[in-house]
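The complex is shown incomplete by one protein chain, all other protein chains being positioned as in the whole.
So, chain A:
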Amino acid sequence: MSLKSLDPRINRMNLPDGELPPMEPKAAFDQFETFEVFARKRDKTPFTYAGPVHAPNADVAFLFAKEQYSRRSACSGLWVVLTRHIMVSPYANDDENIYDSFEVEIPEDTTWPLESYEVFHLKKRGKAHTHVGRIGATSYQEAYHKAKAAFAAEHPAVNMWVVKSKNVLQSAEEDRDMWLTLPEKKYREPAAYKVLDRIKKFKEEEEQKALTK
């Protein structure tokens, strides 16, 4: 016996009916590694944390990220980073600046040349990390110190993330037409539905009917 459904397509699948033995637990990495995604609404606005995706590699992560985080709202650029490439500071209270209480030592054996790092700040718990700038450093620790000197006063933060620029997969300027798909899909906007007009017309007709009776 196969499972009976109201949907003919499900009937055609011939799914087994009745109790099945439990499925073997899914293996580790069946759902792949985690990546973090940053999106920019418009050209001039900073990249802001959108959320995670799971993917087998950065290119696929980018595709998933585009679907997940730019499908429904304005977007003019995406950055994708493997989660384990991000260095994270502790979290401070909302009324504190993390740079005031957190110290790191710069390792002695750091070597030149400088590498470029991207710095993200969380202004308030529950909000999203925002890109505050780029700095050159020889280690994550040094990047933290330089970020503190460069951004702590102007952009107080409860938490900061730092990541090597080379580990950020960035959408390219020449591909920018990939962000132009939103306007064709007006049917996903609440404003596309003129339901109140229809209700009003219905009520008027009902009133008319009642009167002519």
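The definition used in the following text is that a contact is a pair of C-beta atoms (placed from the backbone, for glycine too) under 8 Å apart; a residue touches a chain by one contact, two chains touch by 3 or more; residues count from 1.
Just so it is clear, contacts and distances are computed from a predicted model.
Undergrad: So which of "SDR family oxidoreductase", "Ni,Fe-hydrogenase III small subunit", "1,2-phenylacetyl-CoA epoxidase subunit A" or "Cytochrome c oxidase subunit 4" is the UniProt name of the chain that got left out?
TA: Record says "1,2-phenylacetyl-CoA epoxidase subunit A".
Undergrad: Under the stated touch rule, tell me which residues of chain A contact the chain that is not displayed.
TA: Missing-chain contacts on chain A: residues 3, 5-7, 9-10, 13, 15-18, 20, 22-23, 25-34, 36, 49, 51-54, 56-57, 60, 67-68, 71-73, 83-84, 86, 88, 90-91, 93-94, 125-126, 128-129, 159, 161, 185, 187-190, 192-195, 198-199, 201-203, 206.
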